[in-house]
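Every protein chain but one is kept in place in this view of the complex.
Let's look at chain A:
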Amino acid sequence: MEFAEHIKTANVEDVVLRQPLQPPSRGTLCITGHHLLFSDREESDSRQVLLLLRNIDATEKSVENLTGYSGFFSNASHSERMSGSSGTITMKCKDLRVLQLDIPGMEQCLNIAHSIETLSCLDCVSEMYPFFYRPVELSLPEQWGLSSPEMHYSQMKELYEKWRLSTVNRDYSVCSSYPPAVIVPKSIDDDTLKKAAKFRQGGRFPVLCYYHKKNGMVIMRSSQPLLGANRKRCKEDELLLQAVIEGSDKGYIIDTRSRQQAQQARMTGGGFESKSFYSRWKRFHRPMERGKALQESLIKLVEACGDESNNMDRWLSKLENSKWLSHVQNALSTAGLLVECVERDGHSVLVHGSEGTDCSLLISTLAQLIMDPCCRTVEGFLGLLEREWIQAGHPFQQRCAHSAYSHARLQQESPVFLLLMDCVWQLWRQFPLALGFSEALLLRLATEVYASDYGTFLCNSDQERCALGVKERTHCLFQALLRPTQRDYYSNPLYERTELAIWPSVHPQSLQLWKGYFLRWTQQVRHLEEAQEEIRNMVIEWGKLACS
């Protein structure tokens, strides 16, 4: 391990830790390769804080030399100069917590700050904590994850007639971000798929992601077609899509870009399915915010939540200005359109934007939750996330490298997954009985995606995970969440399965700021948690009575 070289000071005594909702405490600070450990000095009621360094998004330090020496490099005795000095490190975490350490000794403080800064953003995936996390009670799983494309297909008997499992991508050569096996129309052979893949950005040719049992209609997803400026076409891609709507009069395409953006994409080799070559497909453009703009929206929202001016006008205008709730509204209403097409209008739909790894996944996931009761249990929901985000190749490593506090220059960060969690929370709030999981699960996932003991959210694709041995050398979060005690905690006591679609209202008044996440470190949220606890107790009480 190379971590030692980044740790000049491993232990400091007499450190004061300030954290939200708790009085400051004094104790010992310890830095390891992956953690910051603080233990309280009180022997009676000793408290420990174990923080993954990966969770730290930004640090700010200020040092103060109380002896008044200004000559930093003078030859005065080192210890004498340092003895009266101290420093403060403010750590802003990816889970939006803000912690502060008061450290005696300027040098120690600077050393600690340096270690935190370096170790919190190591780039090398195989050095990250999930590869070292070995809880005593658990051995590494035989099977990593809840399911696989093969298992999923084999359980969906209704697919057998018209759909097949293709292993054309078994060595990731056709599409580096797809899993080795995907579901495609039975009438399309692997050669056709290979050619169609060449016509789609990143090789993400159209694959099945959802089959609606009520009417046999499907949701497909892909990346944009590579028309380019001279409007190339690809017979195989057309055949593939044709095969999807075999036996139906038409299909819909939901493009998550504006019409203009889609047009412009042709200049850089991309584009959209033109009417003349895909005559039976009708296209809708539903522009969704992505990439940098979405990250900036998150940054503004978090900034607004931390505003201390106590001014209502300022708060409302900052909330509006962040646009976060507009993105929530937009995602839910686009997902609503998708459900409308499949469930009410009875037609299959292809969803894509440009890369097909962000917004497409977001709305196909939401649509499945709205339509399919199987996705609304704890198992079903985690399975859905595994299929639509882990296996389908959402680039977690890039998207979640930093969160709202980071001063680092933005690269590929974008809180698409967090936006999903927020949208699911809105569904959960509007239909408190229809979802089998609790808000706590969404909070846990929204936290783990940025910093985790588990390997689930590492890497950008299945190929990368295999190359690094993630599936052999790390524990799987989803499996951990389904262990009985955890599962209990994350289930919704009010849950009662309904077969009906849960249509969310997207009226602005029906959408709310997700306080549980964005204000989770305030006292107010504690009262709401207490209420949830109360609901759980009441239902348990009632259950006991009913059984007695």
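Note that in this section contacts are C-beta pairs under 8 Å (C-beta built on N, C-alpha and C of every residue); 3 or more make two chains touch, one makes a residue touch a chain; residues count from 1.
Assume contacts and distances are computed from a predicted model.
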Request  = Name the absent chain as its UniProt record does, using one of the following: "NADPH-dependent diflavin oxidoreductase 1", "Myotubularin phosphatase domain-containing protein", "Small ribosomal subunit protein mS29" or "Latexin-like".
outcome  = "Myotubularin phosphatase domain-containing protein"
Message = Among A:V98, A:C374, A:L433 or A:C466, which one touches the chain that has been omitted from the display?
response = A:L433
Task = Based on the whole complex, identify which of A:L50, A:A293, A:A467 or A:M538 touches the chain you can't see.
result = A:M538
Message = Considering the complete complex, identify which of A:E320, A:E472 or A:D488 is in touch with the unshown chain.
response = A:E320
Task = Name every residue on chain A in touch with the hidden partner chain.
result = 252, 259, 274-276, 282-285, 305, 310-317, 319-320, 323, 325-326, 329, 333, 336-337, 340-341, 344-345, 430-434, 494, 496, 498, 500-513, 515, 519, 522-524, 527-528, 530-531, 534-535, 538-539, 541-542, 545-548
